[in-house]
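Yeah, one chain of the complex is gone here, protein chain that is, but the others are all in their spots.
The chains carry the letters A and B, assigned in the order they are written, with residues numbered from 1 in each.
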Amino acid sequence: MNFSLFLTELWNARLSLLSGLGDTILISVASVILGSVLGVFVGLAMTYGAKWLRFVVRLYIDFLRGTPVFVLILACFYILSVVGLDLTAFQAGVLALTLFCSSHVGEIVRGALSAIPQGQTEAAKSVGLTFGQTFVYVLLPQALRQILPTWVNTATEIVKASTLLSIIGVVELLLATQQVISRTYLSLEFYLFAGFVYFLLNFVIEQAGRAVERRISIP
Amino acid sequence: MSPILTISGLHKSFGKVEVLKGIDLTMQQGDVVSLIGSSGSGKTTLLRCVNLLEDFEQGSIELAGQSIGYKQEGGQRRRLSEREIARQRAMTGMAFQQFNLFPHMTAIRNVMLGLIKTKKMPKDEARAIAEKWLERVGMGQRRDHYPGQLSGGQQQRVAIARAIAMNPQIMLFDEVTSALDPELVAEVLAVVRDLANEGMTMLLVTHEMRFARDVSSKVVFMHQGRIHEEGAPEQIFGAPKTERLQGFLANSEF
């Protein structure tokens, strides 16, 4: 391993790597936010929906969770271009990760909601809250605390899955790294470097999650 | 006749807390000794020292002529090897408060395990012995049941069979009925009583005062890590000398 050469090349490649990192973060943040919003609706439908709706949503979740993310990304990328939806590789990738994230979040939300004792809903009803109010003031705050650890875990999964977008040509951190490698032939050094950056990203997410968890924990 | 168990000057600490502050106790073959006392008095710790489930810092335990757990070498106190200690543990049998049966094995496999793995017995021989002992504790019919399929009392009887099948020099009973529902206590005590009547040497920690009185040859009352009073059951329960023991007995259920 030639460390000083690696440092030189790292410095030379700093802009493309930083822009790759930026894309990785953008992809992850967009997918997690969109996927979580969609996932909350999925979870709600699973818990409180009519029978047919629950069935449809169940299929949706099972399909998305049974398909490898990679296949999902390839499918979104190839299929959407054929049906005339002109999405860039970046958009197709974010769409795939959003769907993936929503199935996970849906499952988490359903689990958390159904873990809240029936008595909570009944108590809320008995003081005259509507379903919407019950959900917003009683159920959601309780569910959120339970959701948080698994949700943070999903976020790190999404960061890791964002690397798969490199295969459809999105120049996120991994593809940016690979481009540097193809120029410098320092595969060992730069793959280790990329692995380390992902490790840091996930580490930061986890620590942030723990900090929030501590703050909102019910005494 | 030389005693089978001699405990002398036993000290044991958990960190800074000294839980046994110099215990001396001897037992002859066939003795049944009950340890009584409030929780925290050190009685369970004492029992667990006899088979080295707890290490001890000072003093010695001698079982059937062997120094248990430690040896003196050139003035140094050295812990025996893991293998040696395992062999010594097999000289004692122990029944636990929580039974601790191996949940992935049937009753008979539970009893056979030590015979096969520790005593290196052939399977057939181990099976025969296990069957005999399960029969003796009234569990012959359920030998192929898993622990999860048995009641607490039944599990404890299997656990006792598992311990005694090893043909130990002494049986140690650690509050064997404490985790049982009241209606299941009697069946377990009956098994213990039978063993006592047959001349098994036994050291038991118990909260069942009536049982201790009926079955013991000697009762030892422990308090704050020391033996506070000891004697024949009639004397301990009939004419307790110390105030502490009188107070303890007054608060115990008979």
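Just so we're on the same page, contacts are C-beta pairs under 8 Å (C-beta built on N, C-alpha and C of every residue); 3 or more make two chains touch, one makes a residue touch a chain.
As a convention for this text, contacts and distances are computed from a predicted model.
A.B. asks: Tell me the UniProt protein name of the chain this structure doesn't show, selecting from "Amino acid ABC transporter permease", "Alpha-D-ribose 1-methylphosphonate 5-phosphate C-P lyase", "Predicted aconitase subunit 1" or "NADH-quinone oxidoreductase subunit L".
C.D. replies: Of "Amino acid ABC transporter permease", "Alpha-D-ribose 1-methylphosphonate 5-phosphate C-P lyase", "Predicted aconitase subunit 1" or "NADH-quinone oxidoreductase subunit L", the absent chain's UniProt record names it "Amino acid ABC transporter permease".
A.B. asks: One chain is left out of this view; which of A:A13, A:A45, A:L72 or A:L139 touches it in the full complex?
C.D. replies: A:L72
A.B. asks: Of B:H104, B:K132, B:R210 or B:K241, which residue touches the hidden chain?
C.D. replies: Of these options, the touching residue for the absent chain is B:H104.
A.B. asks: Spell out the interface residues on subunit B facing the chain that's missing from view.
C.D. replies: Counting over the whole complex, subunit B touches the hidden chain at residues 51-53, 82-83, 86-90, 92-94, 96, 98-104, 113-114, 117-119, 146, 148-149, 159, 162-163, 166.
A.B. asks: What subunit A residues would touch the chain not displayed?
C.D. replies: Where subunit A meets the chain not shown: residues 62-63, 65-72, 74-75, 78-79, 81-84, 156, 159-164, 166-167, 174, 178, 181, 187-188, 191-192, 194-195, 198-199, 202-203.
Basically, only the chains that are shown with their structure count from here on.
A.B. asks: Averaging over Cα atoms per chain, report the distance between subunit A and subunit B in Å.
C.D. replies: Inter-chain centre distance comes to 56 Å.
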